[in-house]
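Apart from one protein chain that is not included, each protein chain of the complex appears where it belongs.
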Amino acid sequence: MIAQRLDPKLERVIDDFPILNRKTSRGKRLVYLDSAATSQKPQCVIDALTEYYSEYNANIHRGVYEIAARATDAFEGARAKVARFVNAGEPAEIIWTRNTTEAINLVSYSWGLNNLKPGDAILVTQLEHHSNLVPWQLLAEKTGAALRFIPVDAHGLHDLTNLERLLEGTKLVALSQVSNTLGTIAPLERIIPAAHAAGAIVVIDGAQAAPNMPVDVQAMDVDFFAASGHKMCAPTGIGFLYGKRALLDAMPPFLAGGDMIRRVSYEKTTFNELPWKFEAGTSNIADAIAFGTAIDYLSELGMDWVRDHEHAVMTYAFKRFKELQERGLLVYGPNDPDLVADVVSFNLGDIHPHDLASILDTDGICIRAGHHCTMPLMEKMGWPATARASFYIYNTEADVDALIESLLKAARLFKL
Amino acid sequence: MIAQRLDPKLERVIDDFPILNRKTSRGKRLVYLDSAATSQKPQCVIDALTEYYSEYNANIHRGVYEIAARATDAFEGARAKVARFVNAGEPAEIIWTRNTTEAINLVSYSWGLNNLKPGDAILVTQLEHHSNLVPWQLLAEKTGAALRFIPVDAHGLHDLTNLERLLEGTKLVALSQVSNTLGTIAPLERIIPAAHAAGAIVVIDGAQAAPNMPVDVQAMDVDFFAASGHKMCAPTGIGFLYGKRALLDAMPPFLAGGDMIRRVSYEKTTFNELPWKFEAGTSNIADAIAFGTAIDYLSELGMDWVRDHEHAVMTYAFKRFKELQERGLLVYGPNDPDLVADVVSFNLGDIHPHDLASILDTDGICIRAGHHCTMPLMEKMGWPATARASFYIYNTEADVDALIESLLKAARLFKL
Amino acid sequence: MDDFYKEYILDHYRNPRNFGRLESPDVTAQDNNPLCGDEIRIDLALNDGVVSDVRFTGKGCAISQASASMLTESIKGKRLEDVAKLPPQAVLDNVGIGISPTRMRCAMLGLKVLKSAALGEIAGWPDEE
Partner (left out) sequence: MDDFYKEYILDHYRNPRNFGRLESPDVTAQDNNPLCGDEIRIDLALNDGVVSDVRFTGKGCAISQASASMLTESIKGKRLEDVAKLPPQAVLDNVGIGISPTRMRCAMLGLKVLKSAALGEIAGWPDEE
């Protein structure tokens, strides 16, 4: 099925993912082009879960006995791996969360409610995922701060013409490093210094960046960085917030309960040190540990290899998409593999993306269709919905070929 | 190792848990007496995770393709199982959370901040876990409401003498159905009707109740009920909040982001229906599905069997503890298997519980030592710390025997 | 699933019947499928409790738009109270062929909106009742 000229490394990667070696109910090879929604998981990550539950499942931090100590070490070890992966200053700057969304909400509740007032502004961009938009809308409503937008142009590229004016009075800038709808890579090297010069902190939604390219939070000088494990080979239910220690130290806790306290009396509570101050209740121990395994897996591949591989597949995809232009294929966004990461949005003639996704599904091809949690962007662009293909470490040119072939079939079905 | 007169059902249960069939690094049989902290997991639950990640891992709700549909069905099916397990009115009354702690915080932020004002009171008990105390302390601080306590007596039993007076002006009563330190079962049949008569809503911390006894939220007429999957055979990272629909419907969202919205524009957002209004971002899909498997497992055993089994083991433990009284064993709490669920706290002479736990660990026996996240209770009772053993479906009288023997060894080591 | 995209579905999708708005509808309702963003709005003109005219507008997939289009054709002359009681099967009979579970709400959106209009309140998803 898979073209024979595969680079042996890529072949090994595909072998690592059990789901990719199965057939759909229609007997088709699974062509998974929805990794931007959630990635598949390599066997080693699945094994990490099994090992934890079969060998050393125990609650952490307060356990004296052997398996509790092993679980605590593995859990805190995973935090250290994530810290190294994004080059945080120290593991205590990594807070476990369920996902990117919870990480952003943590900042919005704990930093936002305590640092914003009427007259201040929050600056986001026009292409944010709802998870990096709605929390700021609610925060603006609660604090009386204004919500402003960095515009994007018709190609989905950031328009920084009025950046300095937009930054006046802005206390917090929140934006995604990579757009999940168009793949656009944000010009952080321009935005972050300008934001800091204006006295604002910068929150990066790294949900699409962390899985797909090297990330260095200190080099970027971001104040907060949020990402989801499930998009980067780890299980569902675990993500993280990176924050600079000075900011995190000054913030009040968000969720309250066991583990995040230092001392409790009936009347009064003092809180624990970082990172536990922000981790109330029993953590998602197993999935955090398996996130560590996923980090090992990606690090071994090398994030430069990941970026290069995806760049190559995207280059091939853009090339083949051109062939379908005459059949009515419309590709949105920058349309340039250097400017985008892992995703591409498109429409085929008047076929609604949902119908398109249904037709592709019969060929074992998984794409996403809809607004991709970026409704306002869709409305601004005038697209009721788009189809979206996203590529990851295990996708090949053969997957692109399968996609093209199935699109042609859809065009025939709809008599385009 | 295991006594031969084991009931075949119990023998099968033990076989279901791979970790219980392993040896510690010292070659000892694992005697796990810390299920109140987190339970062990049966093979079927571990298999549910492997199956999900190997066969149908996909993001839910917005996916058109085959594996996304299967994942969505399994995820929502698990919600329905939890709803049935606690007899909720409908699955939409079950909100997935990470754990009990997050569930309680959800109520405190979303209901509490919007319904309490200075002059109101919040009523909890003196034996609450920090997770059911600190959120209410913070809420009281933020809203100006008073925080009051139902006292417990020297045996850890609720003292309801002044209940009616305590309820005057109370808008919210929060208490654990079962104490995690003393095992005390709360007299909910008296407290809940009195609370409702006084116009208060009732939040039950069910972290120790849901795993150990039949729960019927409608029969109890609770307004909210929180529990953690990891204490009831499910993976870490998943728990739930039950809430009456009328209350949940009237509450604003807590976390904001993908999936919990209905319609978003740059300026304004309207929110999704229950239960998704409260589930922002990608859920812990795999662990929710495996929680469903755990519910199946417990339901098949039967929660009446679970309660009866634990009652029998506790009865035996209390009997054997008596033998150690002369060596200085002090058992705290009601000391009556009818009044407690799964846990018992104790101290042996002047051996600090941490030292005791270390000594027992060398015999493969896992107990907890410390304040059990109930610092104020410990302070009130004048116990710097206690040792705690907790029993679950897989524990036997042979486990109690092993505990007693190791306690005797500790007494010898400390020359008691 | 490929069989779904029959000629007559494509025809209703591309040439929706009763498309547009009424000048002064007696009742109107609008809803969307939060899972995919499909939208339908339906205007009804009534005469003594009987649907005398109907128009719809919408955006979305062939399944949702064709289903709504076919639905509008089937209700003219019906009593409003009967419209409020239309079962999901009415839609499925209209479209004539199997709908996979993932697309069920696409098919049901038009009926949900129609029921909302008839009831004067937001109706639930027909496939869940």
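Just so it is clear, A, B and C label the chains in written order, and each chain counts residues from 1 on its own.
We take it that contacts are C-beta pairs under 8 Å (C-beta built on N, C-alpha and C of every residue); 3 or more make two chains touch, one makes a residue touch a chain.
Owing to the predicted nature of the structure, the values given are computational and were not obtained by experimental measurement.
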Touch partners, limited to displayed chains, of the chain removed from view: A, B
Omitted-chain contact residue, chosen from A:K9, A:K23, A:K142 or A:R262: A:R262
Among B:G144, B:P193 or B:P384, the residue in touch with the chain that has been omitted: B:P384
Residue touching the undisplayed chain, where the options are B:I19, B:A209, B:M375 or B:V400: B:M375
Residue ranges of chain A at the interface with the undisplayed chain: 61-65, 68-69, 72-73, 261-263, 272-273
Interface with the undisplayed chain - residues on chain B: 350-355, 358-359, 361-362, 369-371, 375, 378, 384-385, 413-415
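Convention: only the chains that are shown with their structure count from here on.
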Category of the chain touch graph - line, ring, star, complete, other: complete
Rounded Å distance between chain B and chain C, as computed from the means of their C-alpha atoms: 46
Distance between the centres, which are taken as Cα means, of chain C and chain A, whole angstrom: 37
Sequence positions of chain C contacting 2 or more other chains: 35-36, 100, 102-103
Multi-partner residues of chain A (at least 2 other chains): 354, 358, 361, 369-370, 375
